[in-house]
Each structure stands twice: as structure tokens, then as C-alpha cells.
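What follows is a single structure, written as C-alpha cells, with notes after it.
Excluded from the complex is one protein chain; the other protein chains are retained at their positions.
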Amino acid sequence: MFYHDDELQYEVEVEEPNPKFAKMLQQAIGGAEGEMRVALQYMFQAFAVPAEKSEYRRLLMETATEELGHIEMLATAVAKNLQGASDEQREAAREDAVIAEMMDSGQPRQALSAGLHAMPVDSNGTPFNGGCVVASGNLAADMYANVMAESTGRLLATRLYEITDDPGMEDMLSYLIARDTMHQNQWHAALETMDDHVPVPNSFPQEKENQDHNYEFMSTYRDEQPDPEERWTQGESVDGNGEFSYGEQPGGGEPDLDEVIEAMHNEIN
Amino acid sequence: MFYHDDELQYEVEVEEPNPKFAKMLQQAIGGAEGEMRVALQYMFQAFAVPAEKSEYRRLLMETATEELGHIEMLATAVAKNLQGASDEQREAAREDAVIAEMMDSGQPRQALSAGLHAMPVDSNGTPFNGGCVVASGNLAADMYANVMAESTGRLLATRLYEITDDPGMEDMLSYLIARDTMHQNQWHAALETMDDHVPVPNSFPQEKENQDHNYEFMSTYRDEQPDPEERWTQGESVDGNGEFSYGEQPGGGEPDLDEVIEAMHNEIN
Amino acid sequence: MFYHDDELQYEVEVEEPNPKFAKMLQQAIGGAEGEMRVALQYMFQAFAVPAEKSEYRRLLMETATEELGHIEMLATAVAKNLQGASDEQREAAREDAVIAEMMDSGQPRQALSAGLHAMPVDSNGTPFNGGCVVASGNLAADMYANVMAESTGRLLATRLYEITDDPGMEDMLSYLIARDTMHQNQWHAALETMDDHVPVPNSFPQEKENQDHNYEFMSTYRDEQPDPEERWTQGESVDGNGEFSYGEQPGGGEPDLDEVIEAMHNEIN
Amino acid sequence: MFYHDDELQYEVEVEEPNPKFAKMLQQAIGGAEGEMRVALQYMFQAFAVPAEKSEYRRLLMETATEELGHIEMLATAVAKNLQGASDEQREAAREDAVIAEMMDSGQPRQALSAGLHAMPVDSNGTPFNGGCVVASGNLAADMYANVMAESTGRLLATRLYEITDDPGMEDMLSYLIARDTMHQNQWHAALETMDDHVPVPNSFPQEKENQDHNYEFMSTYRDEQPDPEERWTQGESVDGNGEFSYGEQPGGGEPDLDEVIEAMHNEIN
Amino acid sequence: MFYHDDELQYEVEVEEPNPKFAKMLQQAIGGAEGEMRVALQYMFQAFAVPAEKSEYRRLLMETATEELGHIEMLATAVAKNLQGASDEQREAAREDAVIAEMMDSGQPRQALSAGLHAMPVDSNGTPFNGGCVVASGNLAADMYANVMAESTGRLLATRLYEITDDPGMEDMLSYLIARDTMHQNQWHAALETMDDHVPVPNSFPQEKENQDHNYEFMSTYRDEQPDPEERWTQGESVDGNGEFSYGEQPGGGEPDLDEVIEAMHNEIN
Partner (left out) sequence: MFYHDDELQYEVEVEEPNPKFAKMLQQAIGGAEGEMRVALQYMFQAFAVPAEKSEYRRLLMETATEELGHIEMLATAVAKNLQGASDEQREAAREDAVIAEMMDSGQPRQALSAGLHAMPVDSNGTPFNGGCVVASGNLAADMYANVMAESTGRLLATRLYEITDDPGMEDMLSYLIARDTMHQNQWHAALETMDDHVPVPNSFPQEKENQDHNYEFMSTYRDEQPDPEERWTQGESVDGNGEFSYGEQPGGGEPDLDEVIEAMHNEIN
């Protein structure tokens, strides 16, 4: 079960409020690369860990809980960017200026639906969708999903860092980028504890795989091409279980569907 | 640009048609782990590769093209499972039997909307959604997304394999599982060609990261816990750039939002 | 069944066309707080009312029908804001000016997909989604959903009112705000006719509830805190059936899931 | 920021595993009435509370944190219902029986995508969507949203209670129903502390409303009907600011849109 | 503006209630081929018609209003199929039987979320989505969208007709199929009044089109194929403005993207 206290996980200051940057920060809250996704992803992965693997459950749950605090930090950052007023704005009435900026920001819902606060949406206002949360039941697949999530998450954070020059936002993003560095490392570390996990899942007997095409790079060029002699077309496979080769699509005959049954009314003439 | 011919990439036979298995196969077409997602993912990744890295563009585009053929194979498999009749059904009139099975299958749309054919939806009938396609512009992040996609994709295919005992479906899935083995290996191989890519992105100078928390495992237990001495709490970090440590959430003071401007009508009393 | 005539429910005039305001008005059409949602919500609620409670069916259906007319009014307002030309624009060619404003408006689909007209989307262009429509079958729950919908709906309309200074738009919004006032009042009035409906549903015997935690404010602070002595931590409960108290999460032991069955391929080593 | 420990908030036992009930429990996790929605709703509402109203921030954040624990409880319940085997099943091999039940359950993704565990989806497998989360910035509107959420939430829990006869599930649901009772009461209690909040928002001057239609029940019958003399058509309004009356739609003339500009290519002939 | 009365548009009787058929009927309410879509589509199309083309506005609005009544009919049909009891059920307690059928129906939300009533969702429980509503601003394009909608709508209704043998449901569907016949005819009739509208839009000067490829069937076979001499590869084009020919994809050189700017962090070594 969960607990909280009143503090943010890390300080969040905004010197120069900027509604357009608020809109961009939303990507880090509700976007495909954002904190809602990872918080829920690690949580649902943890929920699926059996009792005898409690070290992984703990690893996942600790990090899920940390990410909940990142949502709170980012929501605070969004509100501070939306409610404040830039230097130029201070000359005009603050209220009109903020509204005018919202009109221009491309994300009016932050005023209209949220009264100038954060929302569970991405930077285009598309609502967070649970469909991208990966919790497969297989720990190795989950760890790769987590490496990916932290890779795109850190990429997003560095792009946000390049876009702002507000010292408070830079400090907050510097912290979040650091945490993404750690999280990438910890998921890789967890994979190191699972030897020989490639190909995932490793419990399916590879002899049941089709043996002609399981280490073959399949070229789909219109005109047959010579082997480009890349790391992925020759030499030992990365999992050590095979030898890369180079070939073409095998071909399996034309599909031969029957007319369907009458009650479907597919018939024409 | 693209071309096609009349053949399937690999043969697709169904001995014992089974509408419930057709429903399950839809997950491999339009689900988060399915072929539509990877075909589009590799394609959009390829679209973003600059000219001087054409070997990666080719790698991605060849595989995207292969996956388009997997959609075609699976769509054929769905149709053959839906339109046919099982042994038990042959005693009754085929038409009534198929409709009755559809009523029980939990996926009536395959009759109602598609006349007993495949659809761009997952096994719950949720339409394919482009929101989970990852094409980040950063090749390393993309490769991890691909490793993940092929890990959950192969996991799905092995689960489908366990669920069917139709020889035709087993043969088709054996082929698809083999291809997932290759694809996992080839994305790992591509990552091998990108040295020192962790943490992704590797072009952001790590000295700009917060240096206190970038290799620290952050415990979020209610009550402080001793270091569990796992691979991810001590020793050298996986990227070789730091040393794992163990600590608690730093804390950053309470958020202190102002009342927002009057025009938002947030006020109560 | 339904009927219509050619008139709008209330006049809709726009003096100073403004594509950015058109974009904002879309929130009142297809947004979570908008008219499509309430029209459909009241309609589906009405569809579920049994014959012996026809006064509620009529109440709901009359208001659903009124809301359909609000969609028409707002769609007219959107078109008038998109197609016209502001004073500044009249100096330039009208056509170029409107297109230029669309480029800047953040909602190009109103030109690209709708030829400068209203769409069933919200102010970010996210399509209307039936998933937020509440028609629970329980009239009290439905009425609270309606109070909520009219509260956020009126809030949206007042925010829109603050953002515009077009006299025609102010007049239209003044009318819509008035109707939201009435609708809030009428749903509260309907709740008054349902005595003792809290907790909803009132037909579930409260003695079947867990008796230790049904009137207890559950603190989730990391560190135990003293009772803050608020209205919700002590004194009689609002439903009159209990006494508020203050406590902590009870705790229910660690989850102890088994390893799942082999065919799921969850195993790692 | 957030913390956790290893215990569930309340015990979760399942005597007679039932995959179909697991499917139904998903509605209480990822459905419109479920725990993900309320956890996020209360959290985002809390994120928007200004410093001088910290008692409301605390109220919201404590309850958000509690709801996170309910997700964990329900996810555990789903896994226990999916992985186990009913009495009938024990006669057959457990593995085949569980898979056969999944085939029949209408929710194959719990096997295919999650390896027999909980997912962030509703009982039809539709992914959780942030679009229904209400955090308006206005506390009174938010509280009505919360009353509604707990009303439909408790309704869902009582329906689930009626559907199961597993003692463990009944005990867990009895606890969750009790918490919904408390939560309904606490949100009503918070509304009691905000006097004269109807109509929401109460900061918009009512004299700016259209005064002819703000307390009028608007009949939309095809044929004019006599006043039904209901609580909502006569007598004092619930907010005490007006008198209910009964009337018809005012009518505002026909919409008179111009032809749009040529570049839209709307013309026919 | 809109009006209603208490009657259904056409009688709705159910002799043999069937929850599985209720689930299927949902496709005709909230599915891509359903009545919500056409009611909203015709309504938004009507909203966009300029004053001088009022005969089209009336045509669209009359039909939109009719479709609202179809939603009501279908919602009544869903409720009657869900609440009743089949002959077999009458031997058992009605209540348990209905719940058991819901458990098996694959659509538990009709009990859990709607108390055994209709919902704005399709037959898989996916919520209605406004994204498929077509109201393009161009009347000819809209009419083709309407022909399509009534074609798939009538197809759906005939498939539902084949699946049921309940006399009441057959009678209702016979009426809806008849209306779809009329609607297909009326949209075709409207197209007849717009001469020379192909290609849509007809106001774009065809001389601005690429003149080499505007009447050429473009073969995408891997290996060049002879002209199949079909209606679409030779002879006069249907619009009468050109001559069909047969050719291959022209080819436009390789895409040559630059490396993107540094701040995007796309670089790998």
C-alpha cells in the first residue's frame, strides 16, 4: 500500500513563466514517454511478480512509487508556468496577458478544462491512454520495455532541457535526466541477473521454432541484392544460439479463401 | 516505394477452424504486440534516418516490409478460422454453426462489421492505435523499442502456440516465432554497432545531469530499509560511467501555488 | 422520437470573427464538459427509466432535446468565427487572412477536414468519446453525474465568457450560462425528491459493508498525524448513518501470488 | 512525494478462482468507475490546490494515496482469480483448464498480453483513458465530480458483490463498498464547508446571466404540454436565488451562414 | 432546434430476451456502422450548409432527426433483451439466470456500468468515437460518406436479421433495413442533382493536376505484368474527363534527409 508526505521529491521553481513550455511539459506527464506511463507500467509489472521473486517486485514497486512523485513535480511545474507572468507580461495586466498566451499556446484546455493547471494529457492534449503500458508477465520482456521507456523518457527530458533556458526548469530537468540515467542502468542491471534470456521468452524450446528462418536476415528488396555483410547478416547471432545468414522471403502460395456463408451478405451479383 | 506479389510469405493452413482462436489471432494483427505496430514502427523509424546512415534505413525498411507480409498471413489465418467449420459443426448446418460460434466468441464484430474476416483491431476488438508506435528520431532508443516489441511479440506468439493444437496454426506460429528470434537478434546486433550508447541519448553531456542522484537507487519505502545489496544498488553502473549507491528521496519542499487569476473562476467563497 | 424546426434555439451573432475563439468553442461541443456529452448522457439515462417513473424519463428527455439545440447553436458560432474576417483582416484579402489565421490557430483540421466548420471534437481536436457518458441505471448516481456535468459545463462557459469580448458571443454565452444554472438546479431538485439516497446506491444493505471502515477518514501520511479535526474526520456523517472517525490504513498482509502456469512463458531461468 | 510498504491495504483471498469474475473486476481497475480514475482524479485535483487551502489538498492527496492501494488490491484479486483453478477444473489438468476458461472468458488479452495478470483496462479490455479524469481547478465542481465517481464506483462494487459468492471476494468487496460509503460522505462534507456554492462556479456574477431563462424548465415537447407541477418546474430554486418556472424554447432565427471562401473547395456546381 | 414526444418511432417488441443479441445490437448504436454515427454525421453536415442551399440543409437535418429516433428504438431493444428471461431461464430464478448470461455474454459492462441497459458503445464495448464522423464542408464528399454509411449500416442490419429469429426483432430490423434502403436512395438522388461532381471536389481546376498520372492505373507488382484489360485500366474514365491507361510507379529518387539539429539528440556516435 502507499503513503505520501507534503514535500515534493525535488524542488520546482520557475523564474520566467511560459505557457508554451507548460504545454510541452505535459508530454512528460501524460505522453507515451511520460511519467504516468512508467509509474503505471512498473506498478502493474510489480503486481504480477510471484512471491519467490520478491527482489524484482521491490525493485519495480520502489521505482513506480518514485515516478508518482515525478508526476507531482511536473504538475507543479506546469501550474507555475501557466499561472505566472513573464517580464513582458508584467507591463500589461497579468490576467489579460495570461489569457492571451493561452489563446496562442495551442492548448486552450489548460485554461478551459483545468483552470490553468496540469492535466493527464500529452502535449497535444491527447488524453493518457493505458494501451501503451507494458506488463507482460514475463520479467525479461518487461525489463526491455522499461529500458525503452527510460530511453525515450530521457530523450524527451533532454529535448525539453534544450528548449528552456529558465534556471528553475533546467535544474528540475537536470534532476529528472539524472534519474532516467539511473533507471536505464538499473533495468540493464536487472537484465544482467537473468542470464541467457535472449530470445525472450527463454522458456519456449527453440527446437519448436522453424529452423530455416530463425537466424536469417530476410531481404525484401524488389530486386535481389548481394549480402551487405553487416553485423546482422553474417557471423554468430547475439544470443549465441545460431549463425546469421542472408536470404529472401520464402513464399507460401496464394491465399485461397472460400466464399463465405450466405448470411454474411458478402455476395455481389 | 513498395511492391507486392500474389503469394503469401509463408503458407497458412487451418485444419480445424476455430472462431475463438481467430479472435485471439487478432491480438497479433492489431494489438500492442502485433504486426501492424511493428510494420509501422520500423517504417516510421526508417523514414527518419538521414542519408549518411543508409545501412540502418535499409535494415529498418526491409524488416518493415517483411512485417507487412505477416499481417497478410495472419489475416488469412483469421479468415480461415472464421469461415470454416469444425468437425462437430459439420453435423449441424455449417451456417448456423458458424453464427452460433460467433455469438459465443465474444467478438461479434468479425461477423457484423467484417463478414467473417480479419480487422485492424486487437483480440478485444479495440481498434489499432498509432499512439504506441515508437519512432523517436534517436536510433538507439528506437532499437530498444524494437527489442521490446519483438520480445512481447514473440511472447504473444508462444502463448498462441500453446493455446492451439491445429497443425497448420502450429506451423505458421513456428515460423513467426522464428522470425521474432531473428528480429530480436538483429536489433541487438544493431545496438552492438553503436558503442557506448547507454544512457540514451548519448549526445547529452552527462555533466549537466544532477550528479547526486544519477547512479543512486532511490528507496521509497515508508520505513527506511537497509541496502538490499543487489546488482542495482552497489558496484559499477552498467554504462561504466558511475557507481551504484542506495539512498532515499531527497525532498524539495512543499509546492506553493498562488491562487490563479480571477477569470478562471476557481474561487470558492 | 424526435422532431426539429429551422430556427436556432437562441440567436447566434458574431461581430468580430476569431478563429482562435472558434477553436475554444469546440470544447463546448465535443469536450468532456461539452454539449454532445450531456445530450447523449441525458438521452441514455432516459432510455433506461422504467415506465412507472415516467416523470424522470420526461425530465431527462426534455433536457437531452434542449442540449441537441445547444450543439446546433455552438456549431453555428464556430462557423461564424471561422468564416468571417476581423477588422484587421479586411484590409488584406479575406481569403489569405483566414487561411493564415488557421495556420496559427493550432487547429488546422477545421480548415483541412471540415472546410471551416464545426466538428465533433474538443478544443485540442481530440474526437468526442462516448466513454465519459454516464448512464448507470441508478437514478441518483445519474443525477450526481448530471450535477457534475453542469458544474464543469457552466465553469467552461464562464471561462469562455471571460476570454471573449465579442457582444454576440457574450450574449450567447450569457444564455448558455443561464441554462446551466437552471440545469444544476433541476438535477439538485430531482435529488431532493429521492430522500436518503446517500450512500448511493441506497438499496444495498449497509450492514453488509465492512463496519470498521465505513465512516473512517483514512490517513495515508508517511508519518502518523494527529486528527486534523475537520468536518470529514469527526461528527455525524453527512448521510446520518454513522460517525466520522480518523484512522490509518489497516494493512492486509503481503500478496502471495503463485508462479503461473507454464504455458504463459513468464519464467526467467 | 510517495512511499509504499509491502503489505496490501486489506487482505485479498480467493477461494474459488474464476476467470470470468477476473474479467469483471477489471472494470473496478481500469473502467470509467474504477480506481485508476479516482486515484488520478484526486491526485490532479490536489496538484491544483493553492497553498492557502492546504486542508483540501491534504484531503484529496490522502484519498488519492488510499486509492492507489485499492488498485493493488484489485490487481491481486484479478491474478488470484486467473491463475487458480475451480473445483471442476481440478479434475482436469489445471493448465488446460485455465487456458480453456480464458478462451471462453471473452478477455483473452489477460493471457496473451499479461500472462494471467491484471491490466490497466476495463472489463471489455478497453484501455484506461485519462479523458474522463475531472480536475477542473474549481473545488466545488471537483467535489461533485468526486461524489459522482464514488456513487458509480460504489454501484459497481455492489453489482460485483451480487455476482460473486466467493467468501474472499465478498470480504474484499465489503471493504471497498465501505470505503466508497466514507468517500461519498467526505466529499459531501467538504461541500458543506463551501456555503452557497450552487450554481458552480459561484464567483461568476449571476446578473451577467440571461435573466429570462436561468430558472425556467424548458419543455421540448413537440406539442405544448401543461406544467407538470414538479419540484423542478415551480417553487423556489434549490440555490435559493430564483423561482422555478415552466416554458418553451425561445427560438433564435435561422442560422444564415455565408458560402465559405473558395480555397476550401466546398462548392458544388 | 429539436423536439420530441413520448412515442418510439416504430414499435419494439422482444419475445425471447437474449443478452448476446443485446450485445450485438450495440454495434447498431455505437459502432462505426451505427446510428450515433449517422445522426451526428448528418447533423454536422447540415450545420455547415450555407443559407442558399437550404434544401440540402433540410434533407440532412430531417434525416439526422430520424436517426436520433433509431438510437431510441435500439436502446429499447437492448434493454428488453437484457432484462427479460428466455424460456429456459424461467425455470430457474430469473435474476440468477440474467446474471449468469451476462457473465457469459462477453459484455459485462452492460450489467456493471449500465444496470442492464444500452450504452454508447459498440458490440465489443469500445466507446463511440467521433473520429469517424465525416462532415467535410463539401456536399458531394459528404453524400458519398452517407452512401457508404448507409451501405455498411444496411449490411449490419441484414446480418443482425440473419442472426435472430425473434419475431419482434425481425420486425424492428425489417423496418430499419427499409429505412436504410430509402436513405441509400436519397443520398444517391442528391448526388444526381450535382452534375459532374467527379472527381470530388469539382472546383479544383484539373489542369493543375499532374497530367501524366491522373488516369493511369498504377501497377505495383514486383514483376511487371501485362495490362489486365479491366474496366479500370482502359477505356474512358468514369468522370468522362480522361482515358484509363496502365503503368508503373514513376519513381522519384531516394529521400535525402540531413542530419537534424543537435538539440534533438538524435545522434549515435
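All chains are identified by letter, namely A, B, C, D and E, in their written order; residue positions are counted from 1 within each chain.
Here, a residue touches a chain if its C-beta (ideal position, glycine included) is under 8 Å from a C-beta of that chain, and two chains touch if they have at least 3 such contacts.
Please read these numbers as outputs of a predicted model, since none were measured by experiment.
The undisplayed chain touches these shown chains across the complete complex, A, B, C, D, E.
Only one residue from A:1, A:75, A:99 or A:160 touches the chain missing from this view: A:160. One chain of the complex is left out; on subunit B, the residues touching it are 1-9, 30, 36, 40, 43-44, 47-48, 58, 61-62, 65-66, 68-69, 71-72, 75-76, 79, 113-121, 127-131, 133, 135-138. With the whole complex as reference, residues 20-21, 23-24, 27, 31-33, 104, 106, 122-126, 152, 155-156, 159-160, 162-163, 220-223, 249, 251, 254-260, 262, 264-269 of subunit A touch the missing chain.
In the full complex, subunit C makes contact with the omitted chain through residues 1-5, 47-52, 99, 102-109, 111-113, 115, 121, 124-127, 137-140, 194-197, 201-204.
Everything that follows uses one rule, which is that only the chains that are shown with their structure count from here on.
Here A-D and C-D were compared by C-beta pairs in contact; the pair with more is C-D. The most distant chain from subunit E, with centres taken as the mean of CA atoms, is A. Chain centres here are Cα means. That of subunit B falls 29 Å from that of subunit E.
The residues of subunit C that reach two or more other chains are 3, 6-9, 32, 58, 61-62, 65-66, 69, 72, 76, 79, 115-117, 126, 129, 131, 136, 138, 152, 155, 158-159, 162-163, 220-222, 249, 251, 254-255, 257-258, 260, 262-266, listed in rising order.
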